[in-house]
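Right, I'll just put the structure down here and ask away after.
Removed from the display is one protein chain of the complex; every other protein chain stays in position.
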Amino acid sequence: METVRVQSDLFDMGAELNAFAAAMAKKNAGAVVSFSGLTRDIATGDLDAMEIEHYPGMTEKALAKIRDEAIERFKLSDAMILHRHGRMEPGEPIMMVVTAARHRADAFQGAEFLMDYLKSRAPFWKKEITAQGAKWVAARDEDEDALSRW
Amino acid sequence: METVRVQSDLFDMGAELNAFAAAMAKKNAGAVVSFSGLTRDIATGDLDAMEIEHYPGMTEKALAKIRDEAIERFKLSDAMILHRHGRMEPGEPIMMVVTAARHRADAFQGAEFLMDYLKSRAPFWKKEITAQGAKWVAARDEDEDALSRW
Amino acid sequence: MKRDLRYFAWLRERIGTGHESIETEAATVADLIEELRQRDEAYAFAFSDTAAIRAALDQDLVELDTPLGDAREVAFFPPMTGG
Partner (left out) sequence: MKRDLRYFAWLRERIGTGHESIETEAATVADLIEELRQRDEAYAFAFSDTAAIRAALDQDLVELDTPLGDAREVAFFPPMTGG
């Protein structure tokens, strides 16, 4: 199982969770947390599609670094990051992180840490396509602020 | 989809996550968090099986109440709790909670809240079966303490 | 008054049954525990450490000083270990 994946293809959240959990059971990790981000209509209510641009090379490097740090800080048994780029339809999964640990607090914190860093430190940019045209999604101050707790 | 389920049958975590997420995409909830608990060898390193006793009637009532409270407190789009009872083999899923919200912080907090309450307030009792015999799992002080943050 | 008692986990094992109906004049959950404790060694052992006893009246978790009121079902069990 690749633990950092950047791809344009749709993926199956459930199959990813099951594959990850199967490996974790062998590592004696009882707590598995997943976060999935779905394309939704953030701003206007009439989203046709989402397009995600990324920085090939840097993306993989940034995600691997974030993952390593999460594993060390929260004593994770393992962690997986999967993020799409390109065009996606409303309701499709954009990305997913999964963490495993012996204790649930670590698995939860590890997943939140991954998400906070991924939101503001991994080179992805979202663009919403609506009937009115295309618009880059603005970064939220809350996302930047979320990093200060770690 | 039943949002509170207590059953002895094995369940498919991935299929549960996918079914839940499919319904959430229609509700415009972009953030989906899952927690899965797997049977592991907590104490002795030679777990043969886990047996979970519960209090039929009260269990369903307690879980429904915890779910309602999580939905209200964290403005969740929805939440699901699935918990097994009876005998389960090492590595099998014991239980799962899934939450969805517009923002990831709410989905994460909702799932943590559900887990903290479920650990100490839902009438389940775990027993570990090993070569040395059967032993009831002791409640952990940390689990009781975890409730004080909410 | 007639009450249905339910026992779970090691309380059930120590008492030797998961269910019984009794007549009792106990006013609170704690009073009922004290009454049961007097019965025989098995009950005394099961209820020896009240800090490790949780109770529910008609399937709602309650503190041990709660009046039994008109609860029909009184359940005793150890601290819960779900999840």
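A, B and C label the chains in the order they appear, each numbered from 1.
The rule we apply is simple: contacts are C-beta pairs under 8 Å (C-beta built on N, C-alpha and C of every residue); 3 or more make two chains touch, one makes a residue touch a chain.
Remember, predicted model here, so these are calculated numbers, not experimental data.
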Among shown chains, those touching the left-out chain: A
Residue among A:Arg5, A:Arg40 or A:His83 that touches the chain left out of view: A:His83
Full-complex contact with the absent chain, from A:Val4, A:Ala21, A:Ala62 or A:Ala100: A:Ala62
Absent chain, residues of chain A that touch it: 37, 52-55, 57-58, 61-62, 83, 94-95, 115, 118-127, 136-139, 143-144
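Following the convention adopted for this analysis, only the chains that are shown with their structure count from here on.
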Category of the chain touch graph - line, ring, star, complete, other: line
Whole-Å gap separating chain A and chain C, where each centre is the average of the chain's CA atoms: 48
Interchain centroid distance [CA atoms averaged], chain B/chain C, Å: 26
Inter-chain centre distance, chain A versus chain B - centres from mean C-alpha coordinates, in Å: 22
Set of chain C residues in contact with two or more other chains: 83
Multi-partner residues of chain A (each touching 2 or more other chains): 104
